[in-house]
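Here it is: the structure, laid out below.
For this depiction, one protein chain was excluded, whereas all remaining protein chains were kept in their positions.
This part shows chain A:
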Amino acid sequence: MMGDQFRKVEQYSPKSSPRGARSPVVSRQDSSGTLKTTILLGKNPSIVPSGPFYLMKEPPAESELTGATNLMAYYGLEHSYSKFSGKKLKEQLSSFLPTLPGVIDSPGQQDNSSLRSVIEKPPIGGKELLPLTSIQLDGFRLHPGALPEQYRYANATPIKKHKNKHKKHKHKEGGLPNQETTVTDAGSDTHEKKHKKQKRHDEDKERKKRKKEKKRKKQKHSPEHSGGLTPSQHSNS
């Protein structure tokens, strides 16, 4: 069976190419030794031998400015580079905008004050800005009195660290009233704690004393010493 199949194939397969071993389209006359060819595409595609090398293209046009040049110097940014790389920049936004009042170092997303939100949800604009009329200003008639605490101190100017340190020593001299109150509150708290500690310490001392005296009593077993305790000590024990 297998032998028959091979015989059939042999019958149909050509023993040699009708045009020989050469490709029918391109003539391979390379008598000059030039191997470089130019392939032209389009309506009439053709292959033209044009030089001694394969795949030799025109080199790309050289640009004047490449990454080989010091671009920092080229654009005159060396001053900016030395300015920023030399000194250590402070991280906080408040150090960049020291005159800006309010707490600006906290993330903007916390109080919906982020610049990103201005871009993502642009505010309504395009309307003409007109000064408020006297009737409109009536809407801003306020009641006398101070604001509730949460609004009063929300936008207070933050005091820098070194200033706080300064205030620890001389907090009587000035500063915001709210800070003074917190400082004094904190002070009274610590004072109370200290006082409590002192109390505990005193009590411990008294207990130890009593124990010592009891020991002495037991050791001596004398009736004279039993009357030695003060009434207060009796009541305490």
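Throughout what follows, a residue touches a chain if its C-beta (ideal position, glycine included) is under 8 Å from a C-beta of that chain, and two chains touch if they have at least 3 such contacts; residues count from 1.
Criterion: contacts and distances are computed from a predicted model.
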Hidden chain of the complex, named as in its UniProt record, picked from "AP complex subunit beta", "UBC core domain-containing protein", "GPI alpha-1,4-mannosyltransferase I, catalytic subunit" or "Mediator of RNA polymerase II transcription subunit 10": "Mediator of RNA polymerase II transcription subunit 10"
Hidden-chain contact residue, picked from the options A:45, A:67 or A:122: A:67
Missing-chain contacts mapped onto chain A: 51-53, 56, 59, 66-72, 77, 80-81, 84-85, 89-96, 99-101, 104-109, 114-116, 119, 129-132, 137, 140-147, 151-152, 155
